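Removed from the display is one protein chain of the complex; every other protein chain stays in position.
Let's turn to chain A:
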Amino acid sequence: MWKFIVRRLIITMPQLILLSLIVFILASMMPGDALTGQIDPNISSEAIEEQREKLGWNNPWYVQYSDWVVGVAQGDFGQSYRFKMPVTDLIWDRMINTFWLSLISVFFIYALGIPMGIISGRWNDKLVDQIITGYTYLGFATPIFIFALVTLWVFGFHLGWFPTGGSVAPGLESGSMEYILSKIHHLLLPGLSIALIGLVGTVQYLRSEIVDTKQKDFIITARAKGAPEQRVYNRHIFRNSVLPIAAFFGYEITMLISGSIFVEQIYSYPGMGALFLESIVLRDYSVVTALVLLFGLAAILGALLSDIILSIVDPRIRIK
């Protein structure tokens, strides 16, 4: 298996290089740059042109690309023009925020999704299953940006149970108990919004797997041997049905760092998704390229992780 992992990692490199090349070319085709927005009669256009020249934005894209590659090789992703700080520092700040948000949503997805899937699979076509399946259809059909707005309105503004924006209450001392509690409080609503929509896939996969496994021969054998129903479900059916979920797990990890653009926007939550969108709109290219590369890396690693997990939970799958 180590061989496999190493081989996959080696393939990753050219993929990333290709990705960065495409992003760079596309970015150079996009109209405008971070200074185009400065259409302001109080700022002289010479000053803007001078900055452009100084920052090397007038160079052809391949020159900029090679400069960038040299920097990246040394771990330097450049400077964000907009934030006037190193891209790595900027992304690191945001990644921590997104990591916590994603962690809590992944937690809710599994904590709610797996029991719901089991219940609806075990009692399929009963009322409880119909309710859960009905919910999943609705969840499939509801766009996350509508759902997030509705939850924000109902629980944030109307009932006032949760804060309505940001990642932490202003003015708290970083690291104190209050600060941590405030962070969690701020995470709950956006995390739940993501999870309540995000879990529908998990529920449906699990349900159909359980319904499928229930009728397999080895289950009938287990029952014939006199295994109690609880044991049949927990030991025999569940373990076999959880496979596709496990396969998905790697991809969920990807979400840990890429974040959710819509939810972060609606909740003014400063995470990676929001950073990505803003950087595109405001043409902060050094951030955009760094983020695309990072997301690409995460996706590739997520896929690899999924394969590895799958081979662990299902001994029949052997990676060669």
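General remarks:
The working rule: a residue touches a chain if its C-beta (ideal position, glycine included) is under 8 Å from a C-beta of that chain, and two chains touch if they have at least 3 such contacts; residues count from 1.
FYI, contacts and distances are computed from a predicted model.
The listed options are "ABC transmembrane type-2 domain-containing protein", "Peptide/nickel transport system substrate-binding protein", "Phosphoribosylformylglycinamidine synthase subunit PurL" or "Glycosyltransferase family 2 protein", and the UniProt record of the chain not shown names that protein "Peptide/nickel transport system substrate-binding protein". Annotation: of A:1, A:70 or A:131, A:131 touches the absent chain (contact as defined above). For the chain left out of this panel, the touching residue among A:104, A:152 or A:255 is A:152. Only one of the listed residues, A:12, A:51 or A:88, touches the absent chain: A:51. Contact with the undisplayed chain is limited, among A:164, A:208, A:240 or A:311, to A:164. Contact with the undisplayed chain is limited, among A:195, A:257, A:274 or A:310, to A:274.
Panel shows chain A; residues 30-32, 35-48, 50-51, 82-86, 93, 125, 127, 130-131, 133-135, 137-138, 142, 149-150, 152-154, 156-158, 160, 164-168, 170-174, 265-268, 270, 274-275, 278, 281-283 of it touch the chain omitted from the view.
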